[in-house]
Structures are given as structure tokens and as C-alpha cells.
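All remarks here apply to the structure that follows.
Of the protein chains in this complex, one is absent; all others appear in place.
Chains here go by letter, A, B, C, D and E, matching the order in which they are written, and residues are numbered from 1 within each.
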Amino acid sequence: MYAVEVRHHIMIAHSFRGAVFGPAQALHGATFVVDAAILSEALDENGIVVDIGRLDEALKAVLAPLNYRNLDEVPEFAGRNTTTEFLTRHVFDRLAETARAGALGREGRALHAIRVTISESHVARAWYEAPLW
Amino acid sequence: MYAVEVRHHIMIAHSFRGAVFGPAQALHGATFVVDAAILSEALDENGIVVDIGRLDEALKAVLAPLNYRNLDEVPEFAGRNTTTEFLTRHVFDRLAETARAGALGREGRALHAIRVTISESHVARAWYEAPLW
Amino acid sequence: MYAVEVRHHIMIAHSFRGAVFGPAQALHGATFVVDAAILSEALDENGIVVDIGRLDEALKAVLAPLNYRNLDEVPEFAGRNTTTEFLTRHVFDRLAETARAGALGREGRALHAIRVTISESHVARAWYEAPLW
Amino acid sequence: MYAVEVRHHIMIAHSFRGAVFGPAQALHGATFVVDAAILSEALDENGIVVDIGRLDEALKAVLAPLNYRNLDEVPEFAGRNTTTEFLTRHVFDRLAETARAGALGREGRALHAIRVTISESHVARAWYEAPLW
Amino acid sequence: MYAVEVRHHIMIAHSFRGAVFGPAQALHGATFVVDAAILSEALDENGIVVDIGRLDEALKAVLAPLNYRNLDEVPEFAGRNTTTEFLTRHVFDRLAETARAGALGREGRALHAIRVTISESHVARAWYEAPLW
Partner (left out) sequence: MYAVEVRHHIMIAHSFRGAVFGPAQALHGATFVVDAAILSEALDENGIVVDIGRLDEALKAVLAPLNYRNLDEVPEFAGRNTTTEFLTRHVFDRLAETARAGALGREGRALHAIRVTISESHVARAWYEAPLW
């Protein structure tokens, strides 16, 4: 299995509901460094998984509506804890739509899976990986 | 599959038995930077894999008896080479007990696997990953 | 000149006032990874700049009142932009008081300077360095 | 599953053919930081996956013919785009031969898979992983 | 002294003349990860050294003419070895013009120095630092 991965980051505010979060129930924030990897069984005729420039643009497009935001006020996330894990899935879902639609510059069926890794600090991170089909 | 991962480190002395180890047969040491990841198919009602605070405490608890020690003198490791690979499994086994017992704050059956990665330098590392059930 | 440096991090929310900040005028947040270094011309009789354990505790103590906070609501910062640069100086000032008072376990006059580096992402950071006397 | 991984790097020139590559169609270059991991279900009697010294030498031997080269002039790569993905497979294939032949110091059948990760910058990388048998 | 630093990278081909370079006399290449820091004695009224957005754009503008190029064919570099050290100075000189001209959004005299660090791999880097006035 091949993979190609690119990195961007966002800087957001949010708070969590639930005693398990302790002090993180207060409004605080995070820099989320996001790595998005596309997996494929085979390279295309150019010798790539997908066009890294398109993947880069796709990841930026997914992250742009979240950057410099208070996630507590994003309607789509109402009633949800925007944990690092939750956000890995959010980014996965958006990138998966893009990938399945062929918008990464390669027929969607040629792509196998996506892995999204989000580092919240130098000592903690989360990831979500799932097949596309 | 979701995962959440935390990092700690230990500073230990040890030696190896076996010609394959060359100069590492002498008493030397290492800083082991340990990343422990819990994998789960689904997030809980809080939107997390497990409480990252509890995972952090669990990893520290597993590592504490090894930190600032000469591993050659740890009775539990008698007759074993405490290689980086060996230690990934040791940490896995202890964390797996914790996870299966529900002591990470989530019913053990909700957790799928654990991956333990130990970096011994900027150019070498090892990992062990296995299902919990 | 010798230096010893330790690392901690905080996760905060804040907003900025001033057109120069563009979208960062909105409430957002950051993970600030903070490196604090103590500089000295000479080691003490133990062969250290300062007790790394005490430095570690001192840095944690300086950061604790900021962690998991909305910095816009910290009275001490009222009317100020809590930029990365501003916070390097805030941490410097607090650590300098500690160091000058001998609370790092070494007579303050034996210490020369402090450098505080704050990384806000994998691609941007700031630092502040100044003599203690 | 256990894994042990080592790191080396090469500095190469190359160009790509295909409109998808945009400005990278021109002759340019890269530092490729290469991580090679050997995976095995069980440790050997020494408590290791393979001799890390031998793996280190094997990876260096695979990379040496490429280092300080213009990959456009390497006969073996004629007519191919030497993308990061392509090179992960090239390194995999060479290491797989070594591993299957037992030249990593352990019977080849005891080894399960190889993963080769190549970072082309701090924000982009590729990997290839496949079973050995 | 305060500093703020941003990061970009370029991917270039080049060769060196001189026996000291050994195999690097052949046409090869590098990913250069470039950190540019602006130093100032005091923050401006916004609480910043310079607008990090402008610094980011300035660094990109300096690097753009070099990215995806064979530096042996850049007329400005004719007869010079485009070593990592040489390039730190090249980037410094261009950024210094920008900074002195006030084009980083702050009066040039308020800025003290620039440091440019270029990492050519995970194990080697160079930097150049000098006052602006």
C-alpha cells in the first residue's frame, strides 16, 4: 500500500462539556497540526498516489472554515465536543468526499483509504483512518 | 479506526547479551521516548477514544518503575535483553491490562488495540501493536 | 556560556485588536510549546546550571495560571494583545523573578540570562532573551 | 506485530514529466529522509526484530547508488518519474530482497513486512508498506 | 531582545566546484527548510516584532525565484558555490533590504537583526545572523 501525506495547521478556540475534561471545560484553544494521507494500492501513470498540489489545496479548503474560529460557534458542530479525535473524523469525511468525487485528480475508485492525524502538542495527537469504499 | 496517543520518556541503563549487539554488550544507557496509542472503532459519548488525562497517568505509572534504573537489575527482566522492541511489548502488556480492566475510563471492550512506539534516538525506533481482544 | 532548557505547553484562547492581525482578530486559540533556558557563565559544584527539576517546576508554575484559559479574560493582560512575542516576555519576567530570588536552587547572581522560546505551530515561533542583571 | 526502524537520507536532483507536476517538471532536487521499518510477529532469541546494525548497513547500501546523483541519469530509472512514492517502492524492493535472503541476520520467513517512509520536507512525505511473502 | 521566526522550504538542484566537496561535486539537490527570524529590542504598539503575515510573504517572495530550479543556472549565482551557508546569506541580504525599507510593516530602524537558518537534512544545518544597521 502506498500513501502520500501533506501538513497544514489551524488555530482555534473551543470548550468541552463533560466532567471528564476537567479544566478543559473552560474556553481554551489549540494549534492543530493536521497531516492528511491518501492511501492507494497502485501509483498512477505519473508515478504518484495523487497530485500533492491538489491534496494540499483540498486540505487547506477543508481547514479554512475552521481556522481562527471559536469552534463552539460553528453551527455544524453544535452540541458536539470538538475534540482532537472528533476533528480527525471531520477532516476525514470532507477529504473523503473530495477523493471519492475524483477531485484529487485521480479516479476515486483508485484510492483506498485516508488517514488524518492531528497533533495538539508535542506530546499528544490523534488519528482516524478508514477505507474510502 | 480512531486513535489517541500520548508521550513520556525514561532514562535507563542496561547491557545486552549476544554477539549481535557488538559494543552494546557493555553497560550503556538510553533515553526512551515512549508514545502510547489507544485504538477504538468508535468515540464515546464525550467524543473521545479515552480520557487523555487517564491515559497519560497510566503511561506514567507503567514507566515509573523503570525510570532512572539499571534495567539489568530489575528482577522481572532477569535473563532478558531489554531491547527497544522488548520494552515496547512490556509497556503494551501493562497498558493492555489497564485498558481491559476499564481503568482508562471506558469499558475495555470498547477499545480495540494498543500501539506502543519507543524512539531510542533521532534515527532509530521500534513499535509493537496488537489487538486487545 | 552554558544553558539548560526545559519544555512545557499551554492551550489557550485569545483574540487580537488591530487591523494588522486580519482574521486573528476573531476569538481563536493556540497550543504554545514553551522552552525556557537559563544561561550561566559557570556550572555549580554539582556540574549543573540549575536543578533541572526546579526549573521544570518553576516553568510549570508560571504557565499554570494561563493554561486552559481565555487570555482575553486574564485581568493582568487587560488591554494587551497576548501575542506569542508578548507571552515570551511574560514568561521571562516571571522566571526572572524566580531566578533572581535564588529559587532555582542557585544564588541568583550566578545566573546570567534567560531565553524563552514559544512555538505556536510547526512553522512559527518567537523568543525573548535578556540578561538577568 | 513488532517493528524496528532506522533513518538515513540522500540528496538528489531530478525532474518530472507530466503537466500535473507544474514547476516540478524543471530540473530541481530534494533531500529525502528515509525511514525503513522491518515488521515481524515475534522477536528472535536475542529479543530483537533484526540486528539494527545490519538494517542500518542495508539501508545505506540501498541508498548509496542514489546519493549525490541526478536521478534522471540513473539507467534503471529511465522513463520513470522518480517521485517520492516511486522511491519508497524502490527502497522497499531492494530491502525486501535483502530481508528475504536472510541478509538482515534472521531467517527471512521470520520477517513479515517492510514499511519505507520518505519525507521530502517538513510538510510532505510518502510511504510504501507490503508483506514480504 | 525579541524575535519572531517563520518557516518555508525550497527544492533545488545544484553542484559544487572544489575537491573539498567530494561526491557533492556531481549534480545533486536538496530540500532546504528555511527559518527566517527578525530581531528587535522592543515590540510595537500591537505587541509584535513585525506582522508575521508580511514576514511570511516576504520570505516566500525571496525563495520563489529559487524554488524548483537548478541553481547552477541562476545567473546571479554564476561562479559561486550555492552552499547552505551561502544561501543563508543570500536570503539574509534580500530580507534585510525588505526590512530596512520598512516593507515588513514596521519602520526599519525599529528592527535590529535577522537570522536565517537553513536545514539541509535532519542532521545538518547552517545559519547566518547579522545586525541590520
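Just so it is clear, a residue touches a chain if its C-beta (ideal position, glycine included) is under 8 Å from a C-beta of that chain, and two chains touch if they have at least 3 such contacts.
Since we're looking at a predicted model, the values are computed, not measured.
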Residue of C:Ala13, C:Ala30, C:Val49 or C:Ala99 touching the missing chain in the full complex: C:Val49
Sole residue of B:Ile12, B:Val116 or B:Leu132 that reaches the chain not shown, by the stated touch rule: B:Ile12
Subunit E, residues in touch with the chain not shown (by the definition above): 16, 18, 20-22, 80-86, 88-89, 122-130
Hidden partner interface residues of subunit C, rising order: 1-8, 43, 46-49, 51-53, 105
Absent-chain interface as seen on subunit B, which is shown: 7, 9, 11-14, 23-24, 26-33, 67-70, 120-123
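Simple rule for what comes next: only the chains that are shown with their structure count from here on.
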Both-way neighbours, i.e. chains that touch subunit B and touch subunit A: D
Chains contacting each of subunit C and subunit D, listed by label: A, E
Repeat of the A-B interface, chosen from D-E, C-E or A-C (over half of contact pairs identical by residue number): C-E
Same or different contact residues where subunit E meets its copy subunit D, judged by the half mark: same
Rotation angle (°) superposing Cα atoms of subunit C on subunit E, nearest 5: 120
Gap in Å, rounded to a whole number, between the CA centres of subunit E and subunit A: 31
Subunit D: positions in contact with at least two other chains: 7, 122-123
